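Okay, structure first, notes after.
For this view, one protein chain was removed and the others were kept in their places.
This part shows chain A:
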Amino acid sequence: MAYLDHAATTPVLPAALDAYVRAAGRFGNASSLHASGRAARRVVEESREQIAERLGARPSEVVFTSGGTESDNLAVKGITWSRRAADPARDVLLVGAAEHHAVLDAAHFLADHQGVTVVPVPVDAAGRVTPDALAAVLAAHRDRAALVSTMWANNEVGTVTPIAELAAVAAEAGVPLHTDAVQALGAVPVDFGASGAAAMTVTGHKIGGPVGVGALLLRTDVACTPVLHGGGQERDVRSGTLDVAGVAALATAVDDAVSRQQDEARRLAALRDDLVARVRAAVPDAVLNGDPVDRLPGNAHFSFPGCEGDALLMLLDAAGVECSTGSACSAGVAQPSHVLLAMGADGDRARSSLRFSLGHTSTAADVTALLDALPAAVDRARRATAVSRRR
């Protein structure tokens, strides 16, 4: 089997699993005042310090959550609520047109139910929000903007965004910027403090930690209304008994991702470049989506003209090659990727796309397995498209 879907989730690192199991074997509520509680809290706070140190943040800026979706929801809703409470005129939310659904849908919830106006910030043909585009949108909404949310790197096409420049543009307008760095962490240098972002989403399972734990890095001078109410365990911004084992494993994974980032990026980029070259040789009309250079090292995202992505995925799956199309609706129907549509692609190109994403367990054998299966799969998928068009 060739696993080429590391952007969906990546295998847990042995060290992270070890940290998880060790912590899970002990018990204690990190909020308790007795010795067991103190022991649990020590694990949590050491993890917090380690994560902060690795991500260019202060420990007080690390808010543990259940993962990327929760962190995105907390930032988008929480900061918007607080900004609007302080100044009711601030009712406009600026979100990148190619954001993850955890940001887009949280924003649209506010639009549908709470009178917030969502203004999409257009992306260029590579899927990136440029400083000029953000400046233009901000200029039109300067006095009403509550928050800007743009991702650090796109989860589908892999394009990396100049996040520090965007944060500077937002800061100049006096508007905080949240960035979803779920895909960027471990792949490119990520320094929260240096980025100028007000808030940043990270999650464990994309970097070899467990599913179900993540963090929102949140500057202490940025007000954020809670989404989850309760014991106020995390800075009164997030409630819920802390997942000590998950937090310990997250810290191990973050430590690994950051310390090995350069070497791993170099290794994966070489492997990815080989994959791209061989796909282009095998399927000459395949279109590489996203920025050809400034992209995540493990990401290769193609449109295969004349194919439907879901047919290709099924054929490759049957051949033991696991990859991903864009997204599917809750009933499982493949949807044309909103990312590609935002990049200006037509419906056919959006529907014909497939993402191959490499990670820490990827080897040259995975690329070879893909190339062994791909030509026949493309042929068959094209025949299936021709059949449906003939009707």
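As a convention for this text, contacts are C-beta pairs under 8 Å (C-beta built on N, C-alpha and C of every residue); 3 or more make two chains touch, one makes a residue touch a chain; residues count from 1.
One rule holds for everything that comes next: contacts and distances are computed from a predicted model.
Note on the omitted subunit: UniProt lists it as "tRNA-specific 2-thiouridylase MnmA", one of the names in "tRNA-specific 2-thiouridylase MnmA", "Branched-chain amino acid ABC transporter permease", "Biotin-independent malonate decarboxylase subunit beta" or "Response regulator". For the chain left out of this panel, the touching residue among A:23, A:52, A:79 or A:315 is A:315.
Against the chain not displayed here, chain A makes contact via residues 310-311, 314-315, 317-318, 328-334, 380-381, 383-384, 386-388, 391.
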